[in-house]
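Here the structure comes first, spelled out in structure tokens, and everything after it is commentary.
In this view, the complex is presented without one of its protein chains, the others remaining in place.
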Amino acid sequence: MTRFVIDHPFAGDKLREECGVFGIKGNESASAHTALGLHALQHRGQEAAGIVSFNGGQFHVQRSLGLVADGFGDPKVIEQLKGASAIGHNRYATTGDTILRNVQPIFVETSMGGLALAHNGNLTNAHLLRRELVQKGALFQSTLDTEVIVHLVALSEFSTLPDRLIDALKQVVGAYSLVALTDSALIGVRDPMGVRPLVLGDLQGAPVLASETCALDILGADWVRDIEPGEMVIATDDGVQSLKPFEPEPERFCVFEYIYFARPDSMVEERNVYDVRKHMGRELARESGVPADIVVPVPDSGVPAALGYADEASLPFDLGIIRNHYVGRTFIEPTDHIRHLGVKLKHNANRGQVAGKRVILIDDSIVRGTTSTKIVTMMREAGATEVHMRIASPPTTHSCFYGVDTPSRKELLAARMDVEEMRSFIGVDSLAFLSVDGLYRAAGQAGGRLSNQPQYCDACLTGDYPIPLVDREGGHDANQLSLLHDYE
Amino acid sequence: MTRFVIDHPFAGDKLREECGVFGIKGNESASAHTALGLHALQHRGQEAAGIVSFNGGQFHVQRSLGLVADGFGDPKVIEQLKGASAIGHNRYATTGDTILRNVQPIFVETSMGGLALAHNGNLTNAHLLRRELVQKGALFQSTLDTEVIVHLVALSEFSTLPDRLIDALKQVVGAYSLVALTDSALIGVRDPMGVRPLVLGDLQGAPVLASETCALDILGADWVRDIEPGEMVIATDDGVQSLKPFEPEPERFCVFEYIYFARPDSMVEERNVYDVRKHMGRELARESGVPADIVVPVPDSGVPAALGYADEASLPFDLGIIRNHYVGRTFIEPTDHIRHLGVKLKHNANRGQVAGKRVILIDDSIVRGTTSTKIVTMMREAGATEVHMRIASPPTTHSCFYGVDTPSRKELLAARMDVEEMRSFIGVDSLAFLSVDGLYRAAGQAGGRLSNQPQYCDACLTGDYPIPLVDREGGHDANQLSLLHDYE
Amino acid sequence: MTRFVIDHPFAGDKLREECGVFGIKGNESASAHTALGLHALQHRGQEAAGIVSFNGGQFHVQRSLGLVADGFGDPKVIEQLKGASAIGHNRYATTGDTILRNVQPIFVETSMGGLALAHNGNLTNAHLLRRELVQKGALFQSTLDTEVIVHLVALSEFSTLPDRLIDALKQVVGAYSLVALTDSALIGVRDPMGVRPLVLGDLQGAPVLASETCALDILGADWVRDIEPGEMVIATDDGVQSLKPFEPEPERFCVFEYIYFARPDSMVEERNVYDVRKHMGRELARESGVPADIVVPVPDSGVPAALGYADEASLPFDLGIIRNHYVGRTFIEPTDHIRHLGVKLKHNANRGQVAGKRVILIDDSIVRGTTSTKIVTMMREAGATEVHMRIASPPTTHSCFYGVDTPSRKELLAARMDVEEMRSFIGVDSLAFLSVDGLYRAAGQAGGRLSNQPQYCDACLTGDYPIPLVDREGGHDANQLSLLHDYE
Partner (left out) sequence: MTRFVIDHPFAGDKLREECGVFGIKGNESASAHTALGLHALQHRGQEAAGIVSFNGGQFHVQRSLGLVADGFGDPKVIEQLKGASAIGHNRYATTGDTILRNVQPIFVETSMGGLALAHNGNLTNAHLLRRELVQKGALFQSTLDTEVIVHLVALSEFSTLPDRLIDALKQVVGAYSLVALTDSALIGVRDPMGVRPLVLGDLQGAPVLASETCALDILGADWVRDIEPGEMVIATDDGVQSLKPFEPEPERFCVFEYIYFARPDSMVEERNVYDVRKHMGRELARESGVPADIVVPVPDSGVPAALGYADEASLPFDLGIIRNHYVGRTFIEPTDHIRHLGVKLKHNANRGQVAGKRVILIDDSIVRGTTSTKIVTMMREAGATEVHMRIASPPTTHSCFYGVDTPSRKELLAARMDVEEMRSFIGVDSLAFLSVDGLYRAAGQAGGRLSNQPQYCDACLTGDYPIPLVDREGGHDANQLSLLHDYE
């Protein structure tokens, strides 16, 4: 009997960002603000959340499986997280099972005091480092890469926690946006290429760090600037200090943040995500227009691109698919007889708008293609005379190893099929993807992708991995761990 | 400390449909289909759900507080609801506290066998009838009007359950769409004015009854026709029989089903709801256009009207407000300091689209006006230079007594203020409502409202109550009960 | 996979009292006292509990599955049960599934006001009455006999609720101790033969009704007297009135209350239960002594009889079986390999006391005999050289139809086997039961059982049923219901 988690009906057909991070220092409601910031970043990780606060004397830790509002919606929980500094984390598992022990922030006691750490990203040499650390007597109690970093900090011979953190980060390879809390500082760091986002805000004088600006908006905090690639900011009672401790590298921000991960209302790298997505739709219309009667978004992520497409193509935009917003936790398919339902639990064709029409269906991306097939069937059953699918990004052909949960390559539809095969598989009259250059133009690079120096990380679309895959090249499968299993 | 249920942030500012009903006969997965039908009708009632099935020998009853997927998503629950016939009900409380004892369908054993009954609507003489029945020795164990009907059935002297049900319904006054299940029949009835909706469908030969067509779509069932006002259909193994047992009355279908209650993808009285709402937007643009840069819907119910408005006004339509789809059960405001958040827990202004623009905000209706105020503030804080609000329905000035949960009149903004006062209260640059005639035109009545014979029930907009308010005129407050309290 | 509820490891081998009742009038903590009284009566029913209170204006009802402390331990629940009068009920299901709808007290609104009712016992003509009532149009929503009584009350033509209750009870046949609450009175009634217990107490002037005196002790209330067979007491603000409305019948109190049901610290019919049980042990030692080294009780119900036996036989009494008091809700047997554990989850042989000794094992009764077999095996494995079993009651050969949950006759070991066969089945060196006359002597009847006029109801031991089994003679199986199933 198949269990459907109907809250994410297309989850199997989307890449999943693994994490959101948040931090604040110098506000008496630090943990309450952190909970709200994490709530605004919930789209970046729904499996678990954690907050560590510091009240001048002690650190306080709470972790919880499930949504932020479920774990941190109760003021009693917030009241226990005392103090004017806090960091928090939303988890979507990339490494390690989702169990409480693996929920960030990690907190450890070091000889220089307590250290809490949370990151968004993935280290590509975590296994190698872990093996070396275990040889030296380090004890691991989770399967988080963050634990590798804290062991490196603990064993560093530098004399302050920030120096030790720099020392540790110089040994790691990977993509990361990291927030840390010590007894005197709130610290934010982005990896040298700046693959994952991190912004600096200000709430009535208190510095705030967050993965996206939407987490500033919910608090009424002001956006100050993006943390720069390779930058470390250290906020203490004396103000915010900026360091550039690493070797400079060319910037390679993740282009998929624009395509799907970031919230449309966020400003990412100083661009409005919704606006970039509308431009993707416009580029798509220019590149692969087709005669039709109506432009229909696959809800909800396809909406901005569909608006851009419709406007560019001068076609009507309409909601040809309606979501059922009232969903419970799970719906288990009760019988064989109705096993085909799947997508219908959350969506329905708006027959009155679709019947008798030539439909252009707009989606942001295709991963496995399984739900696209069902959506197309739904359109045809509702009477669409033609169904043309337009995807507002290039084909997803490669796995990500920088902090995004991607299926193995063999499960990626675009890694197995060319466009015509995909068209046939999905069952549409025509199928087209946005070009890589079109994507770059929509994201503000008027000249498209510079092949000698690409402006973004687009490894999942091109196979061009800017950061070395150390463990993988050393034969480690990204998620395998030797000793642990079913941990707690 | 205020508790926010963030799943329904605007709930306090919307009318609420109280119920959805569903029935099917002659399908081996009857209860599974009923659960799915109720899930599709979830927007009509989220507080509780119940299903009664009949397997040829015994009736099986399950009731559950909360969403359908929570109570009926588990196949073990469905397996206990044996049999090829079933009826179900989604509850949004109008009368009686929401406790398990008050969840429909009601089931009773009569001298003619078992009878299950569920209805959408409200009887306006329930208290009077109840008092008379108690005098005769009838025992009431819930505070449901449905229990009044079953007592009338039990005491009727007719010799079949359908005849007794007709006898009972001739004694009640009110609006109702009712489904009933006996050991031999599935029965559907609409009150003589047809205030509440009820449609007949067909699933591979099995007759289906449902409040809206979206419940047919989820099963892949075909729509056959709407049950007519005053019609009773009786589905037995010998087919579906139609009776017209009541005195004919002029049809007065609830116009608010078009404005807000029904799902946009449903066909209601043979019209696509989404399409009617787009037309409301068009009428509104014609009646009260205003120079602006962008048309923004209040999500999600304002979207179709906003699309119609934008198209008619030749203005760009954009999502200027973004929903946070990942919400948990509750979020309790943690401190005074951040108590003003409210609406931000679920929505955020899409600053990149709104800043520096003249915004037309489209909503379907205003009840108390409290959240409109917050949305407008959010728009202004995001940099909108002007905010014009356009409401795709006339002012809601009166309470409903026909099965809709409305605040008392004194809480209705439009009962207390004129349009200019409301404009000032909400804080917009201009405010306009759709006219009653505009509404009727959008709903297909080209000539507008016929004052001698209005085509719809619009009591909440006009105060013209087509069905007598018997109890109310007799001095009964609609929800008062004499003896019970905190029941179970 | 078998699920063991380890809290009642011998439950399958004991008869089970089905109910405890409690009532109080004129004390401001009425519902708190009722919860405590029910807690003291928890041994009479562990499946569910309910309380109805009346605060001068409204009745308040709470029902809960599980133990009293779980459902009513929270002061918030108690605070909702407002008022100075309350009645309560502990349920152990005899008729009707254990679902909330079937938890007593039942509450109904009648033309003379609210009526709450709870009883301990069983009506033997409930099905006949129910059928007649349904013919008259009465609607049943539970499968409780109590509902039969309230319908008879509702249809009675007398003009006060007490008179109507008398009228109703004159129509029923069966064993019952009943408490009722109206807007002006707390009422207690015992059936004419007084089969089930009911005592009157006084808490600082407030009259109290309870199944046993232990429920008075927990409150510090004084015992006043036992309610007499066939007596109705009506406590109003004017005092406690006593009526004898029924035809007098010879008294036949349930002798099994002494053997097993009542708590040892209760005074039942003015005798200390512990003391009666010790006397049973003495009588047993006189009737069937056997050479041995140690007398061991089957815990905990066998302890008083074992003390009496040991004293009479001048043998050492020792705990040869030790209970594990720390038990959770359930323990499911994990594998075939250890499926034989069963009884060991809660008990262990005290090997140091038992090894090398001739053991007399004392139990109060044998129902199916299955656990006796396991206990005996445990004794032998611990090194007992001989095991003699002595049962402090006569063989249980017949089912009870007066409010006790007994297996069908064919499951009763003593209905299938003679003593020698039972001895062999259980695997002991010798087996003896207390004689009927010995039992009566222990219960204070020096001359033993008077065959022309037995002093107790001993139907389960003798097959002499003093109250007619009306439904059973009319062909009704005691627990069968025609229409309902899996209700709620």
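Note that the chains take the letters A, B and C in the order they are written out, and that residue 1 is the start of every chain.
Just so it is clear, a residue touches a chain if its C-beta (ideal position, glycine included) is under 8 Å from a C-beta of that chain, and two chains touch if they have at least 3 such contacts.
All values reported here derive from a predicted model rather than from experimental measurement.
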| item | value |
| --- | --- |
| For the chain not depicted, the shown chains it touches | A, C |
| Candidate in contact with the missing chain, chosen from C:Lys25, C:His119, C:Arg164 or C:Arg263 | C:Arg263 |
| Of C:Ala40, C:Leu284 or C:Cys457, the one touching the omitted chain in the full complex | C:Ala40 |
| Residue among A:Gly114, A:Pro245, A:Gly427 or A:Gly444 that touches the chain left out of view | A:Gly114 |
| For subunit A, the residues touching the chain missing from this view | 58-63, 80-81, 100-101, 107-111, 113-114, 134-141, 150-151, 154-155, 482-488 |
| On subunit C, residues whose C-beta touches the chain left out of the figure | 1, 6, 28-29, 32-33, 35-36, 39-40, 42-43, 46, 66-71, 73-75, 78-79, 214, 217-220, 263-265, 267, 272-275, 300, 303-304, 307, 311, 316-319, 322-335, 337-338, 341, 344-345, 348-353, 381 |
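The rule we apply is simple: only the chains that are shown with their structure count from here on.
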| item | value |
| --- | --- |
| Chain-level touch network, classified as line, ring, star, complete or other | line |
| Centre-to-centre distance between subunit B and subunit A (centres being mean Cα positions), rounded to whole Å | 37 |
| Distance from subunit C to subunit B - Cα centre to Cα centre, in angstrom | 49 |
| For subunit C, residues that touch 2 or more chains besides their own | none |
